[in-house]
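Structure provided below as structure tokens; questions to follow.
For this view, one protein chain was removed and the others were kept in their places.
Our next item is chain A:
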Amino acid sequence: MTQTTPLHTIHRQLGASFTDFGGWDMPLKYGSELAEHRAVREAAGIFDLSHMGEVQVTGPQAGAFLDAAMLATYSTMKVGRAKYGVIVDDDAHIVDDLITYRLDEDDYLVVPNASNAPAVAAVLTERARAFGAGVEVIDKSADIALIAVQGPAAEAILLATQDDGAAGGETAAQQGLRELKYYAWMTLTIAGLDVLVARTGYTGEDGFELYVPAEHAVLLWNALSNEGEALGLQPCGLAARDSLRLEAGMPLYGHELTLETTPYDAGLGRMADAALKNKGDFAARAALEALAGAQPARVLVGLSSDQRRAAREGSTVLAGGQEVGTITSGQPSPTLGRPVALAYVDRAQAEPGTALDVDVRGKGLPFTVVELPFYRRER
């Protein structure tokens, strides 16, 4: 059955075209996906990400449990911070990539991808049972809505929601927001709602992700849209989200990360090495130890072309006519004006500057291995 978010009616009113994404009926675009992409690079975009999951991990042993259940270290993360990480199965294959927020000393919020939320909740629940007392795993995905505001104007838009009308001076909330670090969160009152505001995102721009109870999603969306209108805020769909994250070189589960890939394949080897070095026993330790010495056959790289034709997911990468890899994501980069792609290629062909061909509908077109990300914002 197709699921919808609490903002589905708003998307319809805004004239969105919809697409199925992991069993969710989500806005693909509202008008022009290129205009939406540019809005995020130049002003700001607002995204409904309520299809993402939220799994609460709570209890006196919550931090120790997450250290044991996932790859990164969470027990030493400060309250108010967030961390990117992955959860792997016992064979070290990636179940999902996720952001984890420390809400309180004994309280964490784990945010998996939409289609993986049930799997992540199940793995965490099973591992919590094996872990023992002192931790509880609660899937809150249906109760929490997530709205992202991304782009250079995102901070100004959120600051505007905190304007108390008093002349001069900045409120404590506004100062806190301005000083909020990347991968940190705070609470703000927006339109009378208590909102968890995190400086995180998936676009390569400055921006925020805002969590509220699902029943308040419409109120928050409308408040942000009203404040943002004068600053160029545009509703953005999944088409723009995909092109933005690709330019930023960020992997997407189901494409670059799958149950076939390990952290070492996916460029997350440092995270795995750090876990092996710094942590005691944790899920998949044995499997990761076995992988740690060996180099993976194929690694994730960025490809770019001076031609106009884009390489697409599934296309074959060639060197001297021999297959050396596969494209996992690819499309014309709206910001750079040329095709970019992510691909798994043989390690011998992975050095930046390596010239390769991609089979684009039967024609071998020249691409070059480049450093990631393709696009980096000016700070």
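Criterion: contacts are C-beta pairs under 8 Å (C-beta built on N, C-alpha and C of every residue); 3 or more make two chains touch, one makes a residue touch a chain; residues count from 1.
The rule is simple: contacts and distances are computed from a predicted model.
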Omitted chain (choose from "Cation:proton antiporter subunit C", "ABC transporter ATP-binding protein", "Glycine cleavage system H protein" or "Phosphopantetheine attachment site domain protein") - UniProt protein name: "Glycine cleavage system H protein"
Residue among A:Arg270, A:Arg308, A:Arg347 or A:Arg376 touching the omitted chain: A:Arg308
Residue among A:His8, A:Lys29 or A:Arg245 touching the omitted chain: A:Lys29
Identified contact with the non-displayed chain, of A:Thr187, A:Thr258 or A:Gln331: A:Gln331
Hidden partner chain, residues of chain A it touches: 15, 17, 29, 31-34, 239, 243, 308-310, 312, 331-332, 334, 361
